[in-house]
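The structure's right below; bear with me while I get my questions together.
Heads up, this is only part of the complex; the chains shown haven't been moved.
In this document, chain identifiers A and B correspond to the written order of the chains, with residue numbering beginning at 1 in each.
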Amino acid sequence: MKVPQPNAAMLQQLDADGRLQHLINLEGLPRALIERLLNRAQQFIRPLGAPPARSSALAGVTVANLFGEPSTRTRGSFELAARRLGADVINLEVHLSSRSKGETILDTVYTLQSMQIDVLVMREAESGVPGYVARHVAPHVSVLSAGESHLSHPTQGLLDALTIRQCKGGFQKLSVAIVGDVAHSRVARSTFQALNALGVGAVRIVAPPALMPGPEEFSGCERLHSLEQGIRGVDVIMMLRIQKERMSESTVPVGANYFREFGLTYERLRLAKPDAIVMHPGPMNRGVEIDSEIADGPQSVIQQQVTNGVAVRMAVLEAVTEGLRRDWNRA
Amino acid sequence: MKVPQPNAAMLQQLDADGRLQHLINLEGLPRALIERLLNRAQQFIRPLGAPPARSSALAGVTVANLFGEPSTRTRGSFELAARRLGADVINLEVHLSSRSKGETILDTVYTLQSMQIDVLVMREAESGVPGYVARHVAPHVSVLSAGESHLSHPTQGLLDALTIRQCKGGFQKLSVAIVGDVAHSRVARSTFQALNALGVGAVRIVAPPALMPGPEEFSGCERLHSLEQGIRGVDVIMMLRIQKERMSESTVPVGANYFREFGLTYERLRLAKPDAIVMHPGPMNRGVEIDSEIADGPQSVIQQQVTNGVAVRMAVLEAVTEGLRRDWNRA
């Protein structure tokens, strides 16, 4: 079976009333909708050590976490977000890949839907699956991508945007550098799309030649192969995780060599604006893409990103079930 | 250690008051009890997209899901059923097989019981285990089989009966064909027992010779080796999943050959009554035992079976904890 690969722009993530029904991809989402999600997420932020924000907004709603690949961080974040809104959450080790033997993707999805599961949160290594599922579920069911191949990780893009907004107040005048394995990064793509929609000043992508995406993507970005040039004068430095496997490719510097060329050190950090923030989606390879002291230093907002992750997922879960809950209340 | 294999009829699933305490096997269960379970399950049915039925009937009750073999579908169905009744549910990867090293089956069970777990839901590849456990737990603890070897899958039998009743209004005049790997199917056995207890008109079993059960089972059923003859004039066609491993046995047709001989096609479906329904316990092998268009077609009630599965499990959980909850309320 071949999963059709839709043009992202064709994918209908909004329902007939313009409400968010699925969140697969940030590309093409209206700026006003993204801003509403960030505003709502901001309301769920509490200081560390205070009771987390809770509500019973999703009481009676069932959320299923479908994680084919293990992901403690993102799965836990979605699970906590759903629980703190009062939803029922079940974790299922379901492999939706079209290559899995036995059931087709849609049989699995229809089975879950028939158990009256309302929201499917899915992490998928195979591209096209979340959109394919979204096009086939019943009208009241929502699909949220928790990471799709190298293509999309929309809640990560939103939490990155929220973090930047909290630290910088806005996007218009900002210069943002996305650094590392941009070619293979779903985080880079989704964050770039979020920042673009929010009217960011400028985004630079900084990568060794072998990890630079093709010219058909990241349009309008300056492309640099030198970290020093790439972060000079920027407001935001987003470091990406380098997969160790990538470094076995001949043209990518390995280990300490990678750090020497593309690792974020204090010396290099001084090239950015003095109040530049440093972000990383985690998990970090300390000493490979980022100096350990920077990760723990005053310019790092990495833990704030994690906190924002739960808040953003609460906002998204609330948004995509709004229609469902309205219908329930009417009935 | 050898697990004793009791005569199913000897297994006491009812308590001293005639209430259902365990559900291991449908054989010998009183018709009135099965009908009460179906009636109660029917009350838990809601249209897809409506809020699922919920109650706090099982508040304070603890249900443990013990699934030695992975089963997303059935485990999720039991978990949702228990949660929607307000129970605490924990999922434990416990292997109760007598072959597992370390603890004996009963040590594991007594440990769970001592944690004040009230209901043990178990899927077991080894026959005899659920009944063995049921005979040894404390009087207030219930054991529910979620599938036992090739022998029994009682909640599947009940949900199949409920689906047929919803579609056909009753059982007395019906002709039902169970088709495929009947010999190895716990679903076939439990559904046959349910239909028998409910006074079904006639059940035919349709299988290649190598997959036909022995004559000591499915008594009273007509046995046919031809699918065309088997489904001629029937009201209900229950397709079974064929394990790909089975087809490597010399006498079973393989792959496309299996489909050619035992696959349900539209051409064959016309031999059944015009309003015949098509059932499948899932997961389906589309193109092997069933044509993909039939699975998605108007006569298919496969998704309805899944919805009924949650409702039936709610009814069973409510029934087996009735005595426990009565005692709690008295105290």
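Convention: contacts are C-beta pairs under 8 Å (C-beta built on N, C-alpha and C of every residue); 3 or more make two chains touch, one makes a residue touch a chain.
Since the model is a prediction, treat every value here as computed from it, not as a measurement.
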*Quick one: 2 copies here, how many in the whole complex?*
3
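Everything below uses one rule, namely that only the chains that are shown with their structure count from here on.
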_Inter-centroid spacing, chain B versus chain A (mean Cα positions, whole Å)_ = 40
*asked:* Using the touch definition from the top, list the residues of chain B that touch chain A in their complex.
replied: 46, 48-52, 54, 70, 72-73, 76-77, 79-80, 83-84, 244, 282-286, 295, 303-304, 306-307, 309-310
*asked:* Give the list of chain A residues in touch with chain B in this complex.
replied: 60, 62, 64, 88, 90, 92-94, 101-104, 107-108, 110-117, 138-140, 324, 327-328, 331
